[in-house]
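Only one protein chain is missing from this complex, and each of the others stays in its spot.
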Amino acid sequence: MFPTPIERTSRAWQISYQTLLPLALILWLLPLIAVAIFSVKPDSDFANANYWGWPSSFEGFTNYALVFTGSDMPQYLLNSFKITIPTVIGAVTLSCMTGFALGVYKFKANIWIFFMFVAGNFVPFQILMVPVRDLTLQMGLYNTITGLVLFHVAFQTGFCTLFMRNFIRALPFELIEAARVEGIAEWRIFWYVVLPLMKPAIAALSVLIFTFIWNDYFWAVVLTQGVESQPVTAGITSFNAQYRAAYHLMSAGSIVAALPPVAMFFLMQRHFIAGLTLGAVK
Amino acid sequence: MAQASAAASRQTSWWHQNQQRLTPWLFLAPGILFFLFYVIFPIFQSFNLSLYEWDGLGKAEFVGLYNYEELYWDDAFYTSLKNNVIWLLLYLAAIPAGLFIALFLNQTVTGIRLYKSLFFFPFVISQVVVGLVFTWFYDPTFGILNVLLGAVGLPPVNVLGDENWVTVGIIVAGLWPQTAYCMILYLTGLNAVDPEQIEAGRLDGAKGWRMLWYIIVPQLRPATFIAFVVTIIGALRSFDLISVMTNGGPFGASRVLSFYMFEVALSEYGFRMGYGAAIAVVLFLIMLAFIAYFLWSMYKEEKAR
Partner (left out) sequence: MRSILKTSAAAMAILAATLGGASADGLTGNLKIFLDTSNPAPRATMEEMIAQFGEKNPDLTIETTVIDREAYKTQIRNFLTANAPDVANWYAANRMRPYVEAGLFEDVSDLWADPEIAENLASTKGALTIDGKQWGVPYTYYQWGVYYRKDIFDELGLSEPATWEEEKANCQKILDAGKKCYTIGTKFLWTAGGWFDYLNMRTNGFDFHMDLLTGKASWQSDEVRKTFANWRELIDMGAFIDNHQTYSWQEALPFMVKGDAAAYLMGNFAVAPLRDAGLTDDQIDFYQFVEITPGVEKAEDAPTDTFHIPSNAQNKEAAREFLKFVVSPDVQTQINDGKHLGQLPVNAKSSVDDDKFLIEGFEMLSTNAPGGVAQFFDRDAPAEMAKVAMEGLQEFMVKPDNLDKILTRLDRARERIYK
């Protein structure tokens, strides 16, 4: 193990490590702690230039209540869920299939199709901006949740295919061979043999895509325009325009907007990290 | 009746024979179609559009390479290009920073799991929120940065209002989540480091930095590769932070290509779709160099299997 395990070092270093750890964490999370404190401050603290001090009174309930009652935030949050969940389902479904096809079968075009997905995934997505916007307009899906979901599904399929294909490659191929010898149809192999083994990958990918899509801002701005369809990342900027310079409300709004992926991360931590680090170890 | 069943069985057998060959294509079809429609074709459409002048409302007019000629004369384009290079270089700092935090946390004291996940936290938060928080940190009237600078006797800096500092200021905000990402990659990588090699190294008298450089880092190659890939992509895609923190200002000093493209094509005063597409093409060509490198690395690995 590297660095030297703490148990094997001097007593002095052990103690300083133990104190350093929480200090480093506080320093690292300082921006978040600041927002959290901002969000429970009363309005008057900002008027009196008490920006970075302790709140003079606790106004958390008032501030958060206002976020939910005094703005369109609930609608934006709902939209975010309506965009994120179908995207996760769509992208994971498509990539289970493509990953299976590319991971199990050997055919000439295999590597090139795989590379198409990988390259497309690496493309700076802004290059797609103008054409995709036009496409969406022409299909009458501009400013709809459907329009945004369809694009997200398509684009995420690139990354998900990379992920699934590598995962399936690592599965024991003998299982599939054995099934083939038994004469089981290919789609049944997919359904009954491979899919059950992919559960951890599906879980990992789902939480990962959930976070990516939830935090998307660019496409929300390009493909949607109003309260009826914009997700919370775009909504927060309108919210901020509404409460400009009301830092306590902007903070509370930001925390509300950031919470779902954070909750997702803590609930599904192991899957999340497994997803992110796939390939970091060989 | 008999004829029909014969036909059916012939069909089954045809299917049977070709099943292995056809199944992958059936499985691939929906994914490929979606991807072609929304990702691959639009790339080519952008290439095509970059040869037109179009305001997004009326008729597009073919102008050949005029948009590229305009780019050549456009100061704002060079500012964006320069900033993209700065992003690429400085953003890479997330890799060593992530490695050092990972080394710091790679212990087995009580509660370390919680520490690790809290350190990872910034990555889960939307960049829009990250941008907002850092804007407050840098605020010239009340920002904590100037409070701190004042405490050590330095003059105040208006980071987001100074054309020399603004890009660096935004990148620092971006490094925060990106470092967390690299950290988690390295934590996983460190788990897999071969203990025997470390012991062997210790016997040879390698310690500290030498140990890290000659024995640990080479073993972390896969993690480094992925960290490199995601950081490069992140740097070239930077948009959210710039949009939230400065809107490209002051006087366009914090633009990068991806933001400038959005600005000329779709922002409040932007009506130049073709010009935006031409910027997109340039950005794509820069990225292509990296994509080619990534694919080449993957290709070599596939062959080696």
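Letters A and B name the chains as they come in the text, with residue numbers starting at 1 for each one.
Throughout what follows, a contact is a pair of C-beta atoms (placed from the backbone, for glycine too) under 8 Å apart; a residue touches a chain by one contact, two chains touch by 3 or more.
From a predicted model like this one, the values you see are computed outputs, not experimental measurements.
Student: Among A:L137, A:L171 or A:V193, exactly one should touch the missing chain; which is it?
Tutor: From the options A:L137, A:L171 or A:V193, the contact with the absent chain belongs to A:L137.
Student: Given the full complex, what residues of subunit B touch the hidden partner chain?
Tutor: These residues of subunit B touch the chain that is not shown: 55-58, 70, 73, 75, 139-141, 158, 160-161, 163, 246-247, 249-252, 266-272.
Student: For subunit A, which residues reach the chain that was dropped from this view?
Tutor: Counting only subunit A, the missing chain is touched by 133, 137, 140, 142-143, 225-226, 228, 238, 241-242, 244-245.
Keep this in mind: only the chains that are shown with their structure count from here on.
Student: From the C-alpha centre of subunit A to that of subunit B, how far is it in Å?
Tutor: Here the centre of subunit B sits 14 Å away from the centre of subunit A.
Student: Subunit A touches which residues of subunit B in the complex?
Tutor: Within the complex, subunit B contacts subunit A at residues 19-21, 23-25, 27-28, 30-32, 34-35, 37-43, 45-46, 49, 103-104, 106-109, 115, 117-122, 124-130, 132-134, 136-137, 142, 144, 147, 176, 181, 184-186, 188-193, 195, 198, 211-212, 215-216, 222-223, 226, 229, 233, 236-237, 239-240, 243-244, 257-258, 261-262, 265-266, 273, 276-277, 280-281, 283-284, 287, 290-291, 294-295, 298-299, 302.
Student: Flag every residue of subunit A that touches subunit B in the complex, lowest number first.
Tutor: Touching subunit B from subunit A are residues 1-3, 5-7, 17-18, 21, 24-25, 28-29, 31-32, 34-35, 38, 49, 51-52, 94-95, 97-98, 100-102, 104-105, 107, 110-111, 113, 115-120, 122-133, 135, 150-151, 153-155, 157-158, 161, 185-187, 190, 211, 214-215, 217-218, 221-222, 233, 236-237, 240, 247, 250, 254, 257-258, 261-262, 264-266, 269, 273, 276-277, 279-282.
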